[in-house]
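Every protein chain but one is kept in place in this view of the complex.
Entry: chain A
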Amino acid sequence: MKNDKALEIKNLSYTALSNEILKNISCSFKSGLFYSIIGPNGSGKTTLLRHISRNLMPKEDVIFIEGKDVNDFKGTDFAKIVSYVPQQIDSSCTFTAFDVVLMGRYPYVKRFEGEKKKDIDIALWAMKATNTFNIKDKNINLLSGGERQRVIIARALAQQGKILLLDEPTAHLDIHHQIEIMDTLKQLNINYGITILCVLHDLNTACEYSDYVVVMKDGNIENMGKPQEVLNEKLIKKVYGIDVSIIKNPVNGNYHIIPQSSFKSNREYNCG
């Protein structure tokens, strides 16, 4: 299965209120790999993800999942292949973590039948795989941000899809929880061969975890490829408009990007 095309995008454009947000994007994603979508605010990362997840319905013959136009899927059939983790879940709801994960079985349960034992077993498996089993009876709004995010990932896992889309899964989390979430995702990617498309803000997280990075700027894909082949000082200057130094992680040799402040005399000034 590996290296088959999981997802293909052909000439995707999107205009909202006369703003061109996505400009004729074409690219393809191989199955079983970990992709990070990076780029500055307003570059169209989230809009791209929302099109793939069908939250914004694309035109016909633009986005293909396993060779089939996304328009030709029934909602529940699509949910069996692609699962989506939004930036935030409505934290006001008072369902237990297990109830939320079980909602991931929605596409499999018929209207006039309840969830079967199989669905419950899969929900429990998803919770074990995301290390949320021990909090299954807790109220979702009483969980910490990191725990809640893992519960939502467990729900996406319970959909048993092959493609997992995430919109900034580590936003607002401390570094401990960031690593925990990203490790969980990498495990799912390696152990179950799930294709992951993840919008990220932190370039270093992208370098550590992804097989490929997709660099976006002003509604275009600026470049796409392995982190070490694509990311360099010149590209980052062009996309983000800042100077960076790139060093290697002493443990695994992955790139580590250090942004440089343009205010060079900072320290002297303070001492002065």
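Simple rule for what comes next: a residue touches a chain if its C-beta (ideal position, glycine included) is under 8 Å from a C-beta of that chain, and two chains touch if they have at least 3 such contacts; residues count from 1.
One rule holds for everything that comes next: contacts and distances are computed from a predicted model.
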Undepicted complex member, UniProt protein name, chosen from "Glutamyl-tRNA(Gln) amidotransferase subunit A", "Malonate decarboxylase gamma subunit", "YifB family Mg chelatase-like AAA ATPase" or "Iron complex transport system permease protein": "Iron complex transport system permease protein"
Contact partner of the left-out chain, one of A:83, A:149, A:170 or A:184: A:83
Hidden partner chain, touching residue among A:104, A:146 or A:227: A:104
For chain A, the residues touching the chain missing from this view: 53-55, 74-79, 82-84, 86, 89-90, 92-96, 99-100, 103-104, 106-107, 109, 111-112, 137, 159
